Each structure stands twice: as C-alpha cells, then as structure tokens.
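Structure below; questions to follow.
One chain of protein is taken out of this complex; the other chains stay put.
Moving on, here comes subunit A:
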Amino acid sequence: MGDYVILTTLLGKKVFRLAKVEETGDVYFKKERINLKTLIGAQYNSIHRLDRSTRTLKHAGLTQEQLREILDVSFTFTELNVDDESKDNRLINDDGLAQKLDRDDIESLKNQGMSGDVIIKTLVENSNTFKERNVFSQEKYLKKKQAKYSNLIRVLKPNPTLLTEMYYSQGPMKINNLRIDSLAQMLTACNVRSGAKFMVVDTNMGLLTAAIIDRLAGHSSMFTSSASRDYGECIQIYLDDAPVSSWRQSVDALNLSPAVIDRCLSAINIKKLYKWEFDNDTKPKDELDTEIETKEDITPIEPKEVDESSNVDEPEYKKQRLDEKTKRKATRIKEENRAIDALKNKDMDGLLIVTRNHDPTNILTFLIRFLGIAQPFAVFSLSIDPLISCYQSLKGIAINSRITETWFRNYQVLDSRTRPEMNMSGSGGYLLTGIKVDFQ
C-alpha cells in the first residue's frame, strides 16, 4: 500500500509504467484504465491478468507449463505450421486489405470478453496473407498480435536499473541521455558502497541519487533500519534555487522506509554551500537559509488551478498550504544542516556530477574541495567539450583523469537470425573520471 510498482507487458515490446498502489484512483497502462488495489500484498515479479470488466489485476497463477506455452510462441506455431520454409514476402502487399476483420469487429471481440488467444486465432483465420508468409514471418505475425491483445501484465519491483530503462524508453532526453552504461560506470568509478559519503549533482529525476541510495542502504533497508548500521550518506546538491519537483522521483520509487531515507539522504543548494564556504566565519550556521527563500514555491506540489475551484475553502486551503510550506522549509533546513555537517570536514568519499543546463567546470572545481584526498570523482556530459574544460581545470588537483565514451549495443538473438539490433543509441554521453590528490 502506497508502494510503487512498475507495470510492464509480458509479451511483445516492453512498455513500462511507474505507478503507486492505492485503494482509489486508476492508472493508465497500454490505453487501459486499471485500479491497482488488488495488488496490495501481491508478490513482486508476479504475472497478473487484467480483468477488463472490473479493471483490476488478478494474479494469473500460471503453471510452468502454461507459462511455457505463453512464452514459446513457436510451439503454438507448430500447430499451425506448414513446413514449407521457403515462402518469402514477395506476395505480401501492405495495402491494409490483408485482414478481413476491421477495428470494430476486433473491439467487439474484446468486449465479448474473449481471451487474447481466441482473438488471435480469429485474426489468423481472417488473414489473407498469413498463409503466404514464411515460417519466420508467420511467427513474427503471431508474436505481434499476441502481444497486442494479451491481458497479461507483470508487476515489477522498481530498482535503479529498471527506472533508468523506463525513463530512457520514454525518451533518452528525459534523463539527459544518461544511458544505463554511463550511470553504471559513474557508480563504479566512484567506488559507491555502503558506509561511505557521496556528493551528487543530479538533474535527472533523481536517478543517480536513487542509484547511490540503493547501494548505501541495499536490502536491509526494506525490513528495518537497524540503528547501529552506518549506511553512509548521499548529499544531493541542487543548482536551482529550490529543488525541482522531480528531484527525488526515483528515490521515492525505491519504496525505502522514511527512517532510512532520513538517515542517508540530505540536500543543499549549491549557492548556499558556496556562501557557507566563503563567509562561514561571520555567520552562525542556523542563519544560512535566510537568503534564497523567496522562490520557495517553485516546488509545484499543488497545481495552481486549485485556487479557483473552491472559494469557500480558500482560507482553510491557504492555511493548509502555508502549513505545508513551513513544514517543507523546516525539512529543508534540517537537511541543509545535515549536509553541512557531512561536508564540513571535506573528507567526502566520492563526487558525481550530471548537469543539464550548466557547464560542469566551475561546479566541479568548487565541489572538489569537499572531496577527501585520494578519493574519486565522475562527471557526465552529453557532449565532450565541457569535459575537456573540466579536464584542464583539474591540473594540479587530480590524477588518473580520463575521458571515455561507451559504445553500447543490444543484440537480437534468434535461431539462425542473431545480429545487432537495427537501431542503436548513437551515444550514451561522455564521462570524465579521476582521483583527487594532494600535490604538496
């Protein structure tokens, strides 16, 4: 309850949807409106059947044999098989006339509550071209149709890798093209591990932050937060005056207990940190947040339109809103103080930077002062030029500095048809990694 899940299709091209399990309220997935309340208490990574009449998910309870049948389409295919493999697509024209059934017919089949299998069988019977296709092509046709009309849905447990895959599939620029291989390498390059302290500049749905938190807290955090265990810390350093609304979306999706989050995650605005660093002699610590508070409401927790909707409740609403604002501010100050506490010794164990709209160079040269000697850093950039300027700025500060890019491609592995996929990502961005040292 209140937990996040990722819904995905069992068959066909993967479609992902991050959703919160709640008693009321529906989510949209593959154009279907679904209520997730039946998932409460369900096992992660289980397969569910969408009941289209109640719009809820029911545990499919598939046996291994049933699953085998569903997954192994060629098996079903053998029943329909004509053993002539030599057919090719020379007789097939994409004129839209191949299928005798039109959309209304198919919709009515669906509304009659027919299962995907029955629909597909009907489709095959009504297809002019199916018999003209070769074996591979028939198989492909079946797979496509099966995926389209299947009501089987997998309920996955969100983790940083899946979240990356999900956001990336929604459009790489949503996460600044921080491809999974780049994210993965930032984590290893910075030796991210439980018990250590990390600084992160992250403007990508909190993805990098979530990945760090995951490796600090791990499995243990799902049960209890053992008071003796030092998970380490992750300090989110944000560049905007107030954090953007999505700054912790990925962290929330990990379903960690608030007690754990409280212990290992904090945040501070970089300008405040800068101020603190350069005039901390003159100011007591509590005062560090009087300046940049005016733009507080950038955090769009409540949409603005609500104001107009109900005039009667306005004072009440305003008060509530004010309360929330003070609460948020209090949390923020608490987090800032914790961040300063962790940073003030300047012995952080790693620094990870992903910026979207800013040149990382002066951010890096400022933040690297908080990094412990002999500790690693990693900077990601969509283009190589900012990293060259970072590289130059590190002369006399770092060793083992390297700029790399990763060439990464997926493969289609099928019997006698194994090859790289037709489309690949042209670049996953560039990385600068290195180790800070003491040149004295």
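By definition in this document, a residue touches a chain if its C-beta (ideal position, glycine included) is under 8 Å from a C-beta of that chain, and two chains touch if they have at least 3 such contacts; residues count from 1.
What we mean here is this: contacts and distances are computed from a predicted model.
Participant: Out of "tRNA (adenine(58)-N(1))-methyltransferase catalytic subunit TRMT61A", "ER membrane protein complex subunit 6", "Ribosomal RNA-processing protein 43" or "E2 ubiquitin-conjugating enzyme", what name does the UniProt record list for the absent chain?
Facilitator: Options "tRNA (adenine(58)-N(1))-methyltransferase catalytic subunit TRMT61A", "ER membrane protein complex subunit 6", "Ribosomal RNA-processing protein 43" or "E2 ubiquitin-conjugating enzyme" narrow down to "tRNA (adenine(58)-N(1))-methyltransferase catalytic subunit TRMT61A" for the missing chain.
Participant: If the hidden chain were put back, which of A:D51, A:D105, A:E132 or A:D181 would touch it?
Facilitator: A:D181
Participant: Return the single residue from A:K144, A:R193 or A:H358 that touches the missing chain.
Facilitator: Hidden-chain contact among the options goes to A:R193.
Participant: Counting contacts across the full complex, list the positions on subunit A that touch the omitted chain.
Facilitator: Residues touching the hidden chain, for subunit A, are 43-47, 64, 67-68, 71-72, 154, 156-157, 159-161, 180-181, 183-185, 187-189, 191-197, 211, 214-220, 229, 231, 347, 349, 372-376, 384, 387-388, 391-392, 399-411, 413, 415, 418, 420, 435-440.
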